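Written out below as C-alpha coordinates is the structure these notes cover.
In this view, the complex is presented without one of its protein chains, the others remaining in place.
Take a look at chain A:
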(Lines give C-alpha, C1' and ligand atoms only; values in the text may rest on other atoms or scores of the structure.)
Protein backbone atom coordinates (compact mmCIF):
# COMPACT_ATOMS: atom_id res chain seq x y z
CA UNK A 1 0.00 0.00 0.00
CA UNK A 2 2.47 2.59 1.24
CA UNK A 3 5.06 1.55 -1.34
CA UNK A 4 2.62 2.18 -4.19
CA UNK A 5 1.65 5.51 -2.69
CA UNK A 6 5.27 6.71 -2.58
CA UNK A 7 5.81 5.71 -6.18
CA UNK A 8 2.73 7.59 -7.37
CA UNK A 9 4.05 10.72 -5.70
CA UNK A 10 7.37 10.36 -7.50
CA UNK A 11 5.55 10.03 -10.81
CA UNK A 12 3.56 13.16 -10.05
CA UNK A 13 6.76 15.04 -9.25
CA UNK A 14 8.40 14.00 -12.48
CA UNK A 15 5.34 15.08 -14.46
CA UNK A 16 5.19 18.45 -12.73
CA UNK A 17 8.86 19.10 -13.47
CA UNK A 18 8.29 18.15 -17.11
CA UNK A 19 5.36 20.54 -17.25
CA UNK A 20 7.43 23.39 -15.84
CA UNK A 21 10.16 22.69 -18.35
CA UNK A 22 7.98 22.44 -21.46
CA UNK A 23 5.72 25.31 -20.55
CA UNK A 24 8.17 27.78 -18.96
CA UNK A 25 11.69 26.48 -19.69
CA UNK A 26 12.57 26.18 -16.03
CA UNK A 27 14.44 22.92 -15.80
CA UNK A 28 14.40 21.28 -12.36
CA UNK A 29 14.38 17.76 -13.77
CA UNK A 30 17.90 16.95 -12.62
CA UNK A 31 17.80 18.59 -9.24
CA UNK A 32 18.46 16.50 -6.14
CA UNK A 33 15.26 14.55 -5.65
CA UNK A 34 15.22 14.44 -1.85
CA UNK A 35 15.04 18.20 -1.57
CA UNK A 36 12.63 18.68 -4.51
CA UNK A 37 10.30 16.10 -3.00
CA UNK A 38 10.32 17.85 0.35
CA UNK A 39 9.68 21.29 -1.11
CA UNK A 40 6.90 20.11 -3.40
CA UNK A 41 5.22 18.42 -0.44
CA UNK A 42 5.45 21.75 1.38
CA UNK A 43 4.11 23.62 -1.63
CA UNK A 44 1.19 21.24 -1.96
CA UNK A 45 0.28 21.68 1.69
CA UNK A 46 0.77 25.41 1.93
CA UNK A 47 -0.87 26.25 -1.39
CA UNK A 48 -3.76 23.98 -0.46
CA UNK A 49 -3.76 21.33 -3.18
CA UNK A 50 -4.98 17.78 -2.66
CA UNK A 51 -2.28 16.31 -4.89
CA UNK A 52 0.85 17.33 -6.73
CA UNK A 53 -0.98 16.53 -10.00
CA UNK A 54 -3.62 19.11 -9.10
CA UNK A 55 -0.85 21.63 -8.58
CA UNK A 56 0.59 20.70 -11.96
CA UNK A 57 -2.75 21.28 -13.68
CA UNK A 58 -2.98 24.74 -12.14
CA UNK A 59 0.55 25.91 -12.94
CA UNK A 60 0.28 24.63 -16.50
CA UNK A 61 -2.78 26.77 -17.21
CA UNK A 62 -2.07 29.75 -14.96
CA UNK A 63 1.27 31.47 -15.59
CA UNK A 64 0.69 33.74 -12.61
CA UNK A 65 1.30 30.72 -10.41
CA UNK A 66 4.83 30.27 -11.70
CA UNK A 67 6.36 32.66 -9.15
CA UNK A 68 4.76 30.69 -6.33
CA UNK A 69 6.27 27.51 -7.69
CA UNK A 70 9.71 29.10 -8.06
CA UNK A 71 9.54 30.34 -4.50
CA UNK A 72 9.18 26.76 -3.32
CA UNK A 73 11.52 25.17 -5.83
CA UNK A 74 14.49 27.49 -5.27
CA UNK A 75 16.02 27.90 -1.85
CA UNK A 76 16.68 31.54 -1.02
CA UNK A 77 18.65 31.38 2.21
CA UNK A 78 21.65 33.75 2.24
CA UNK A 79 23.69 36.13 4.41
CA UNK A 80 26.26 38.84 3.84
CA UNK A 81 29.75 37.42 4.45
CA UNK A 82 28.20 34.00 5.05
CA UNK A 83 30.99 31.80 6.43
CA UNK A 84 33.33 34.70 7.30
CA UNK A 85 36.39 32.45 7.00
CA UNK A 86 35.63 32.01 3.29
CA UNK A 87 35.76 35.75 2.73
CA UNK A 88 38.86 36.02 4.90
CA UNK A 89 40.54 33.48 2.62
CA UNK A 90 39.45 35.38 -0.49
CA UNK A 91 40.89 38.54 1.03
CA UNK A 92 44.17 37.07 2.24
CA UNK A 93 44.94 34.40 -0.33
CA UNK A 94 43.06 35.17 -3.55
CA UNK A 95 43.16 38.98 -3.67
CA UNK A 96 47.01 39.12 -3.86
CA UNK A 97 46.78 37.13 -7.12
CA UNK A 98 43.92 39.21 -8.48
CA UNK A 99 45.92 42.39 -7.89
CA UNK A 100 48.30 41.37 -10.65
CA UNK A 101 45.54 41.76 -13.29
CA UNK A 102 44.84 45.19 -14.80
CA UNK A 103 41.14 44.38 -15.12
CA UNK A 104 38.96 41.72 -13.57
CA UNK A 105 35.69 39.93 -14.17
CA UNK A 106 34.06 37.97 -11.41
CA UNK A 107 30.88 35.94 -11.47
CA UNK A 108 28.55 35.33 -8.54
CA UNK A 109 26.49 32.41 -9.87
CA UNK A 110 23.22 31.82 -8.00
CA UNK A 111 23.42 35.19 -6.23
CA UNK A 112 19.95 34.93 -4.68
CA UNK A 113 18.89 38.27 -3.16
CA UNK A 114 22.38 39.76 -3.47
CA UNK A 115 24.00 39.24 -0.07
CA UNK A 116 26.98 37.35 -1.47
CA UNK A 117 27.42 39.82 -4.34
CA UNK A 118 27.52 42.86 -2.05
CA UNK A 119 29.95 41.07 0.24
CA UNK A 120 32.33 40.75 -2.71
CA UNK A 121 31.85 44.34 -3.86
CA UNK A 122 32.56 45.66 -0.35
CA UNK A 123 35.58 43.40 0.03
CA UNK A 124 36.92 44.52 -3.36
CA UNK A 125 36.35 48.16 -2.48
CA UNK A 126 38.21 47.71 0.79
CA UNK A 127 41.07 46.09 -1.09
CA UNK A 128 41.14 48.79 -3.77
CA UNK A 129 40.10 46.44 -6.58
CA UNK A 130 36.53 47.56 -7.17
CA UNK A 131 37.38 50.13 -9.84
CA UNK A 132 38.97 47.59 -12.13
CA UNK A 133 36.35 44.89 -11.63
CA UNK A 134 33.16 43.97 -13.43
CA UNK A 135 30.82 41.86 -11.28
CA UNK A 136 28.28 39.52 -12.88
CA UNK A 137 25.47 38.48 -10.57
CA UNK A 138 23.17 35.81 -11.95
CA UNK A 139 20.23 33.74 -10.78
CA UNK A 140 17.14 32.08 -12.22
CA UNK A 141 14.66 33.44 -9.69
CA UNK A 142 13.29 36.80 -10.91
CA UNK A 143 12.06 37.85 -7.46
CA UNK A 144 15.48 37.18 -5.95
CA UNK A 145 17.23 39.07 -8.75
CA UNK A 146 14.93 42.06 -8.25
CA UNK A 147 15.77 42.05 -4.55
CA UNK A 148 19.46 41.82 -5.38
CA UNK A 149 19.17 44.86 -7.65
CA UNK A 150 17.33 46.79 -4.97
CA UNK A 151 19.89 45.98 -2.25
CA UNK A 152 17.45 46.48 0.61
CA UNK A 153 17.41 44.17 3.63
CA UNK A 154 15.52 43.83 6.86
CA UNK A 155 17.24 45.83 9.58
CA UNK A 156 17.14 42.85 11.93
CA UNK A 157 19.64 41.03 9.74
CA UNK A 158 22.24 43.79 9.87
CA UNK A 159 23.68 42.73 13.19
CA UNK A 160 24.62 39.33 11.82
CA UNK A 161 25.95 40.91 8.62
CA UNK A 162 28.08 43.28 10.70
CA UNK A 163 29.52 40.51 12.83
CA UNK A 164 30.26 38.41 9.75
CA UNK A 165 31.94 41.36 8.05
CA UNK A 166 34.20 41.93 11.05
CA UNK A 167 35.01 38.22 11.36
CA UNK A 168 35.93 38.15 7.67
CA UNK A 169 38.63 40.77 8.29
CA UNK A 170 36.52 43.72 7.11
CA UNK A 171 38.48 46.95 7.17
CA UNK A 172 35.92 49.71 7.54
CA UNK A 173 32.60 49.53 9.31
CA UNK A 174 29.73 47.92 7.42
CA UNK A 175 27.64 50.97 8.32
CA UNK A 176 29.75 52.99 5.86
CA UNK A 177 27.88 51.19 3.09
CA UNK A 178 24.24 51.62 4.04
CA UNK A 179 21.62 53.98 5.37
CA UNK A 180 18.60 52.94 7.39
CA UNK A 181 14.95 53.85 7.33
CA UNK A 182 11.59 52.19 7.91
CA UNK A 183 13.27 49.20 9.57
CA UNK A 184 15.26 48.57 6.47
CA UNK A 185 18.91 48.76 5.60
CA UNK A 186 19.45 50.34 2.20
CA UNK A 187 22.79 49.60 0.60
CA UNK A 188 24.59 52.48 -1.08
CA UNK A 189 23.81 52.45 -4.77
CA UNK A 190 27.43 53.14 -5.61
CA UNK A 191 28.02 49.49 -4.74
CA UNK A 192 26.16 48.61 -7.92
CA UNK A 193 28.29 50.82 -10.17
CA UNK A 194 30.19 47.90 -11.68
CA UNK A 195 27.56 45.19 -11.37
CA UNK A 196 25.63 43.48 -14.14
CA UNK A 197 22.56 41.55 -12.97
CA UNK A 198 21.31 38.85 -15.24
CA UNK A 199 18.91 35.97 -15.53
CA UNK A 200 21.12 32.94 -16.17
CA UNK A 201 20.64 29.25 -15.51
CA UNK A 202 23.50 26.90 -14.82
CA UNK A 203 21.27 24.16 -16.23
CA UNK A 204 20.24 25.54 -19.59
CA UNK A 205 22.51 28.52 -20.42
CA UNK A 206 26.07 28.80 -21.69
CA UNK A 207 29.08 30.74 -20.42
CA UNK A 208 29.48 34.41 -21.31
CA UNK A 209 33.17 35.23 -21.29
CA UNK A 210 36.34 34.74 -19.32
CA UNK A 211 36.24 35.27 -15.54
CA UNK A 212 39.13 35.43 -13.09
CA UNK A 213 36.93 34.29 -10.20
CA UNK A 214 33.64 32.41 -9.97
CA UNK A 215 31.86 32.12 -6.62
CA UNK A 216 29.01 29.63 -6.71
CA UNK A 217 27.99 28.78 -3.18
CA UNK A 218 25.16 26.56 -2.03
CA UNK A 219 23.62 26.40 -5.48
CA UNK A 220 24.96 23.12 -6.85
CA UNK A 221 24.00 21.25 -3.67
CA UNK A 222 20.47 21.33 -5.10
CA UNK A 223 21.62 19.55 -8.27
CA UNK A 224 22.10 15.84 -8.84
CA UNK A 225 25.58 14.54 -9.66
CA UNK A 226 25.26 14.80 -13.45
CA UNK A 227 23.92 18.32 -13.32
CA UNK A 228 26.72 19.31 -10.96
CA UNK A 229 29.14 18.06 -13.57
CA UNK A 230 27.48 20.20 -16.22
CA UNK A 231 27.69 23.32 -14.04
CA UNK A 232 31.31 22.72 -13.04
CA UNK A 233 32.00 22.17 -16.76
CA UNK A 234 30.75 25.70 -17.40
CA UNK A 235 33.09 27.04 -14.74
CA UNK A 236 35.95 25.04 -16.19
CA UNK A 237 35.32 26.67 -19.58
CA UNK A 238 34.93 30.18 -18.25
CA UNK A 239 38.05 30.16 -16.03
CA UNK A 240 41.47 30.66 -17.62
CA UNK A 241 44.48 28.86 -16.16
CA UNK A 242 44.98 30.05 -12.56
CA UNK A 243 41.38 31.34 -12.32
CA UNK A 244 39.58 30.71 -9.04
CA UNK A 245 36.41 28.83 -8.15
CA UNK A 246 34.84 29.17 -4.68
CA UNK A 247 32.14 26.78 -3.46
CA UNK A 248 29.97 26.49 -0.35
CA UNK A 249 31.56 25.12 2.81
CA UNK A 250 30.19 21.59 2.38
CA UNK A 251 30.51 21.39 -1.40
CA UNK A 252 33.43 19.65 -3.02
CA UNK A 253 34.94 18.80 -6.40
CA UNK A 254 36.11 15.46 -4.97
CA UNK A 255 33.29 13.59 -6.69
CA UNK A 256 33.28 15.63 -9.89
CA UNK A 257 34.33 14.43 -13.33
CA UNK A 258 36.12 17.80 -13.60
CA UNK A 259 38.27 17.29 -10.51
CA UNK A 260 41.35 17.02 -12.77
CA UNK A 261 40.80 20.56 -14.07
CA UNK A 262 41.34 22.13 -10.66
CA UNK A 263 43.62 22.06 -7.67
CA UNK A 264 42.69 22.80 -4.07
CA UNK A 265 43.85 26.33 -3.41
CA UNK A 266 42.45 26.86 0.11
CA UNK A 267 41.23 23.43 1.00
CA UNK A 268 39.20 24.20 4.12
CA UNK A 269 37.34 27.03 2.39
CA UNK A 270 36.60 25.11 -0.80
CA UNK A 271 38.52 27.54 -2.97
CA UNK A 272 39.92 25.87 -6.09
CA UNK A 273 42.30 27.05 -8.78
CA UNK A 274 42.02 26.14 -12.43
CA UNK A 275 45.03 24.21 -13.75
CA UNK A 276 46.10 23.63 -17.37
CA UNK A 277 44.01 21.56 -19.81
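Worth a mention:
Rule of thumb we're sticking to: a residue touches a chain if its C-beta (ideal position, glycine included) is under 8 Å from a C-beta of that chain, and two chains touch if they have at least 3 such contacts; residues count from 1.
Here, contacts and distances are computed from a predicted model.
As stated in its UniProt record, the chain not included in the shown complex is "protein-glutamate methylesterase", which appears among "ABC-type polar-amino-acid transporter", "protein-glutamate methylesterase", "GMC family oxidoreductase" or "Ferredoxin-NADP reductase".
Only one residue in the set A:53, A:113 or A:228 touches the chain that does not appear here, and it is A:228.
Within the set A:168, A:218 or A:238, the residue that contacts the chain not displayed is A:218. When the whole complex is considered, the residue among A:127, A:251 or A:264 that touches the unshown chain is A:251.
Residues 2-3, 6, 32-35, 37-39, 75, 77, 218, 220-222, 224-225, 228, 248-252, 254-255 of chain A touch the missing chain (whole complex, contact as defined above).
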